[in-house]
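With one protein chain removed, the remaining protein chains of the complex are shown where they sit.
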Amino acid sequence: MTEQQPPEEQAAPRPAAHRGPPIEVAEEVLDARGEHTAGALRLALRDMALESGGRDDVPWVRIARENLVRAAEACVRSPNIRMDMLHCMFAVDYEERIELNYALFSLGNGHKALLKVDVPPDEARVQSLTGMWEAAGWYERETHDLFGVEFDGNPDMSPLILYEGFEGYPGLRSFPLHDYEEW
Amino acid sequence: MRSKPVQLAIAVVLLVGVGVLVAVFTLALALLGEPGDNVTVLTVGKIVIALFALLTLITTLGISLVWLERKQLGRMQGRVGPTRVGPFGLLQVVADGIKLLMKEDVSPGSSSKAIFYVAPLLVFVPSFVVWLTIPLSEDLVVRSLDLGVFFFIAVSVLSIVGLILAGWSSNSKYAILGGFRSAAQLVSYEIPLILGVLSVVMVADSMRFTDVVAAQATVPYIALLPLAFAVFFISGLAEVGRTPFDIYFAESEVVGGPFVEYSGAHWAIFFLAEYVNTFVVAALGALLFLGGWVWPFGEVGQVPAVAVFLGKTYFLAVVIFWVRATLPRLRIDQLMNVGWRLLIPLGFASVILIAVQRFYGWPTWTLTVMSLAALVLAAWVQLRLQRRDAVATAQRYAQRAVTVQPSRRRPTPESQQA
Amino acid sequence: MTTEQAYDTVDMMLNMGPQHPATHGVFRMVLTVDGERVVDVTPHIGYLHRGSEKLAENESYGQVVTLFDRLDYVSNLNNELIFCRAAERLMGIEPPERGQYIRVILAELNRLASHLLFIGTYAIDLGAMTPIMYGFRERERIQNMFESVTGARMMHNFIRIGGVKEDVPSDFVPRVRALLDDVERGVQECDRLLTFNEVFLARTRGVGVIDLPTALSCGLTGPSLRASGLAYDVRKDYPYEVYPYLSYKVPVGENGDCWDRYYMRVLECYESLSMIRQCLDQMEEGPVMAQMRRIARPPKGEVYVHGENPRGDIGVFLVSDGTDKPYRVKVRPPSFCNLVSLRPMMRDAYIADAVAILGSLDIVLGEVDR
Partner (left out) sequence: MIGTIKGLLTTARWLLKRPVTAHYPEQHLPVQQRYMGFPALLMDDTADEPFCTGCMVCVRECPTQCMSAQMHDNPKFADGSSHRRKIINEFEINLNRCILCGICVDVCAFDAIEMSYEHELASYARTGSRADLTLLLDLGRRYMDMSGWSPENPEKNVAEVALAKRAAAAAAKAASAGDAAATDDPTEDGE
């Protein structure tokens, strides 16, 4: 629709949208803010962290699933982290493992971090974090609906976004998208 | 869109139609005869015809209000309101009525059918019967009773029964909630309404509508009794369930309340009753407080008198719709608070003020002064308790807002060159 | 002996929704009521679940933008912006400055439109029928503006990975300035009609109070959280795009009641107006799209990005496996998380309050259910 624009706009060179050279892969690096958070996290979770990394201002720490509640408590209690908000919780299906991500925010101290827990798909079961954050309840129900992860200790695990009696876990990669017949 | 001449022609037809209606009404009054007449087939026939004429008139007045409300609300909201059917959409309501009559009449399977179908009539009949005593002008009245005001109040209360039965028989949760709400609301607001009317009756010394109007030949009672008018008008709004007191059929809460399960013609009767009631309250306000047909011209001929009265009535109706366009609705407990803690004390204050004035024989202007003083006091209390706090909070929020300064400077051309 | 014991009353379950005028779409809450009092509330969602996140795994990055349009369908451009930011972060590109300005202007205009809609629908929840007309009138003007810029009134697909689709029309700046003056009048009109109205105050002040710790625990964000007294705004705390160049105010409440939540949004309308004016002043000529390959193919990696939507804090978690389709897209929809706080807010509420509280959260079901 360039033709409809007035002539002076036509004269301006069109932004070379589709012609630029491929961009170099950005390194996964933490900025100063992220390093600060990562340092505090390392301190709080030193005996639990299996692996860590991060990008920009969101560091992540992978922990074993037995340690989940302990790690979450450490994140909440540790005075220089104090993650007061469970910003989001979600699962990623890597087929051989389901990765649960807990996005923890500290609005008071300005920290953001991801807590990662791997669960095997055939025995997807972790402790619930509803005791720490009320918000966890709905996230866990959603994750249970879509990925079939069981959360021990969640008082209400009824389906949240699927109906009762829905078979299968549509969030999984193995769930067929197109050749799925609902009725 | 039709052409201008056609529109004008339809408008003329409609005007003539209203004239014919009033004429038929007058004729019906003549036909009705006196209560002492011997009952013959002829008198019964006459009465039936007269009742039909009355019904037609009232229905027309009711649906004229529907049109007025839609048009007025539209204009107040920057819309146009109905425009399609008839000139200025005047026939829109007729079209709606036809549509409603032709719709399938659905009732819930588990409803109590008999009560369910009788309830709309119980709501409509009182609003129809009160017209027996409401005069359109000096002579244009079915029965000018000595206790006309009393008759009106006694009969209009009956419609509550219909609302409760509608809510009860629908066997629906929203309907029963609405029914309970309507019971609580209408019974509560009868009292301030009566107190407001009582003030007028005390000053006019009569319960006959024509006497009350005649007593306002020089000064309308709204100037004399602003407090009583305020109490009467607010509780009148509540009586007919207009915003901000429309809680018993609040769409966003109980989805139509007692009417939620009704459809088709039965719903249309509720709808009509609602607007006829609105008209009745407006007419009552015009009669009791705005001087009916006498003021501002004094006594005039029959037709201008009707016009003056209708004009005042429609004016009050416009005010009612104006309030609807502006205010949100109250909550049930707040509604009760307004009724029992504000309006009833004010109503009693009005009655006591008048009693004192009558007892000591003070000049009538003292009534105005005392009434206004009571009103101002109530307003002052409200401003102090509620508004000042809210405004202070808002100002505090405006000050407390965290100011964010640009954390980065935009690179200016100079800095880029440097 | 209480009345309940004397009369052996039972609580009534009142099913509000999914077809109820006040539930803003297909939201259903089962109220347990004792007369007019709400004893408990159970929200039910999922009636509009379209599986957007799953669909996104089978669409290319460019196509996913259209899915994001349809999440929060009253603030589409904000949604597009957050996804494009996530993809850009993954690819390590930054859009040119003019592109960022256009994005911010459009996002703030969209915020205005969304808040105007909120004011209107909230008023109609409470029974006032005029503000929605005034709000919609101004929103229509904003949407006309969108139409002249993006070509669509609601589903724009205008913000692309790397910038925006095309430059704004040549008369954009004067038109937006005129539009802002109109909209400011419209906001003032709604403000005058509603904010200090006695009935409105009675219905909203002290209703649906939520304190800050509970709000944080429930994940409440956006104006609703700020109404509870915490000045958390992503634009302020984690500035993105050209927000760091702007000066503005973040309104903060105290009581965390419905009136505060409403008033925060009214104040934000004025702030958005001022932000757009600053952007118009600062914007310069230049390209609007970064240099990138035609088909976005981010390197392997994952990124969690969040931004300020009209309804709260929207987050996007994007996993790329190096192909042209995302491996996993997860949206953290603000309305979904705000709904968690419905139950604590509903303590000691009336049925009428339930409507007021739900309205004050300003949920959009397209986003709640995805």
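Which chain is which? They are A, B and C, in the order written, and residues in each are numbered from 1.
Everything that follows uses one rule, which is that a contact is a pair of C-beta atoms (placed from the backbone, for glycine too) under 8 Å apart; a residue touches a chain by one contact, two chains touch by 3 or more.
Source: prediction; values computed, not measured.
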item	value
Option touching the unshown chain, where B:Met76, B:Ala265, B:Ala307 or B:Val402 are the choices	B:Met76
Selected from B:Thr218, B:Thr366 or B:Gln382 as touching the chain missing from the view	B:Gln382
Which of C:Thr23, C:Gln100, C:Ser114 or C:Thr130 contacts the chain that the document leaves out	C:Thr130
From C:Thr32, C:Asn157 or C:Asn255, residue that would touch the chain that is not displayed	C:Asn157
Selected from C:Gln63, C:Asn255 or C:Gln282 as touching the chain missing from the view	C:Gln63
Missing-chain contacts mapped onto chain B	1, 72, 74-80, 83, 322-323, 325-327, 379, 382-383, 387
Touching residues on chain C - with respect to the absent chain	59-60, 62-63, 66-67, 69, 130, 137, 140, 144, 147-152, 155, 157, 165, 169, 189, 192-201
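By definition in this document, only the chains that are shown with their structure count from here on.
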item	value
Far-end chain from chain A, centres as C-alpha averages	B
Distance between the centres, which are taken as Cα means, of chain C and chain A, whole angstrom	21
Chain centre separation in whole Å, for chain B relative to chain A (CA means)	58
Averaged-CA centre spacing for the pair chain C and chain B, given as whole angstrom	39
Sites on chain B touched by chain C in the complex	73, 76-79, 173-174, 177, 180-181, 243-244, 246-247, 250-255, 324-334, 382, 386-387, 390-391, 393-394, 396-398, 400-410
Touching residues on chain C, where the partner in the complex is chain B	12, 14-15, 20-22, 35-36, 123-130, 133-134, 137, 193-203, 205, 231, 235-236, 239, 244-255, 259-260, 263-264, 267, 282, 350-353, 355
Contact footprint of chain A on chain C as seen in their complex	45-46, 49, 51, 53-55, 57-58, 89-93, 96, 151, 162-163, 166-167, 169-170, 213-214, 216-219, 230, 232, 237-238, 285, 287-294, 299, 301-304, 306, 313, 315, 317, 319, 327-328, 330, 332, 336-337, 339-341, 344, 369-370
